[in-house]
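Supplied in structure tokens, the structure appears directly below.
Here is chain A:
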Amino acid sequence: MSTFAELLRTERLTKSFPGVLAVDKVDFDVRMGEIHALVGENGAGKSTLIKILGGVYPPDNGRILMDGKEVAFASTHQSLENRISVIYQEFNLVPDLSVAENIFIGREPKTFGGMLVDFRKLNVQAAEILATLEMPLDVKSYVSDISVAERQMVEIAKALSHDSRLIVMDEPTATLTEKEVRKIFEIVKNLRARGVAIIYISHRLEEAFELADRITVMRDGRKVDTRDIESTSKSEVIEMMVGKVVKEYFAEAGAREAPKQPLLEVRGYSVADAVEDISFTLHRGEILAFAGVLGSGVHGLLQSLFGVVPRKAGEVRFEGAPVRIDRPADAIRLGIGYVTEDRKNAGLLPAMSVLQNLTVIVIRALTFLRVLFIRSVEEMKSFTAMRSRLDIKLAGPHQRIIFLSGGNQQKVLIGRTLLTDCKALILLEPTRGIDIGAKAEIHRILRELADRGMSIILTSSELPELVNLPDHCIVLYKGRKTAEFTRATMDSEKLVAAQIGHTEGARA
Partner candidate 1 sequence: MIRFLKLYEKFGIVIFIALGSIFLVAVTPNFLKLDTILNILAQAAHGAIVGFGMTMALTSGGFDLSVESIMALTSVFMALLIPVIGIPMAILVSVLIGSMVGVLNGLVIAKLKVNPLITTLSTATIIKGVALLVAGGRMIVIMQKQFMTIGTGKLLGVPVPIYLMALFFGLFYLVVYRSSFGRHVAAVGSNESAVRISGLDVDLVKIGVYVLVAFTAAVASVVRTSQALIGMPSMSPGFVLVVLTITILGGTSLAGGRGNLWGTLLAAIFVSMIYYGLNLINVQVFYQMLAVGLVLMLALFIEGLRVRYLQAAKAMGIKV
Partner candidate 2 sequence: MKKILSILLVLAVMAGTAFAGGAGEGAKKEVTIGFSLWTMKYTFFQAVEKGVRDACKELGYKYIMIDQNEDATKMVNDLNSLVGQKVTGIVITPVDPGAIGPAVQKARDAKIPVVCADIGKTGPVNALMISNNKKGGEMAMEYMDKLFKEKGIESKKVGVGRVQPQYTYASQRGDGFVAKAKELGYSVVSDLVTQPPTAEGGYDTMQQMLSANPDIAGVFFASGREAVGAANAIKAAGKSTLVVGYNGDPEEIQAMKDGIMAGDIAQQPYYIGYQSVMILKDIFAGKTYEDAVVPVDVALLTPDTVDDFQKKVDALMKK
């Protein structure tokens, strides 16, 4: 196992889609037994690059060499044959199959002269692999029934079962809790120890710097540079990524007077499978954060507040008056906005234009007599206004939303709710899977909104976001309030501790 021997090299790799040059003459190399961080803003070409390696997209130009020999990546199958496994951000497991079946899909052990699947053997082998990951998980359980973190593990187990020499991980920790992230790190390091090379894509620089041996930065489809991790710094990398130095990576605590008038009062609120007896008050112009790991019930709580999932008990007062919120429509009518954490499945309207995506909520207000005909001029006005306000980058109002970068898509989703000029805004994971530049922008936007008197409830799995953004932060653990911080008492260690259930003295 000669470490630092070159495993894979791409030469002038190029891939274009109608209108975009996604990957532009990229020379890139991975060595055996290294963790190679791949960073860059959304639309920088990371995903396309790894999809080429995964054999999903055939490259237009350039070559790929493994151990110095040129190899073809015409199909996912071929890249697996070359012992490359890609773990995509959107999972590629089959919900209706068991964990074991997923790990060995296409390579099931056979009996009866290869006619039938040997399920006993299948389950044993799967269990063995999971054991090496110290992953206690019933191989017979359906993937549709297991947690996100567990799915991540299954993906890794799948990669191992191919005994891959190169594993590509796209944002493996994006949706995981600190604890789970630790777990993944261990596994990744122990893979490196086995001489497996890893391409590690992440938006969390601190992860890259903790894990990686080398880091490659991409921008606008081009490779900016590859550095040894020792010989570079976060700010340098950020500079390479955004092309300009982003000051205050996170919006800073401005001097703000503590908000006074209550807007939303929640008492004794319970949601099935989520939270028990939660009470809190959201004031005007306040940014209230709910911190909590997967299973803390945070998402359930916020979804229920917007009427997505039914509440079990509790009362809600909005501007002093008791209200019932059974459907999102109710919340919207009251003046509550909502930005989902699941852009792809719950946010975007893929078949529709950016314009239509932006105005979907307020469309009736832009309509003559609310139903008769849409006043295109008005619609375009509100579009251009919101576009410049949020600085959304796009080709034109009639461009399909799916062709925008993640950051801009997120802005559209926020803009969608802002058009309703709501009084309160609920955001789940507002910056998940978007690049640093956009992150900073979105934080600035949220600040501005709060300063203008908008009340904001958000939840995030990104520690810095929780520490720096909110005026007030409530930590939930297993559905109950375990800690509470104000700007003054905020303490990241205690926050993390509270999130994973160590609450000794954390209550402030």
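Heads up, the rule we're going with is that a residue touches a chain if its C-beta (ideal position, glycine included) is under 8 Å from a C-beta of that chain, and two chains touch if they have at least 3 such contacts; residues count from 1.
Selection rule, in plain terms: all candidates are chains of the complex that A comes from, given by their letters.
All values reported here derive from a predicted model rather than from experimental measurement.
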Interface partner of chain A in the complex, by touch - 1 or 2: 1
In the complex, chain A residues that touch candidate 1: 54-56, 75-77, 79-81, 86, 88, 91-97, 101, 105-106, 108, 110, 115-117, 119, 158, 272-273, 309-310, 312
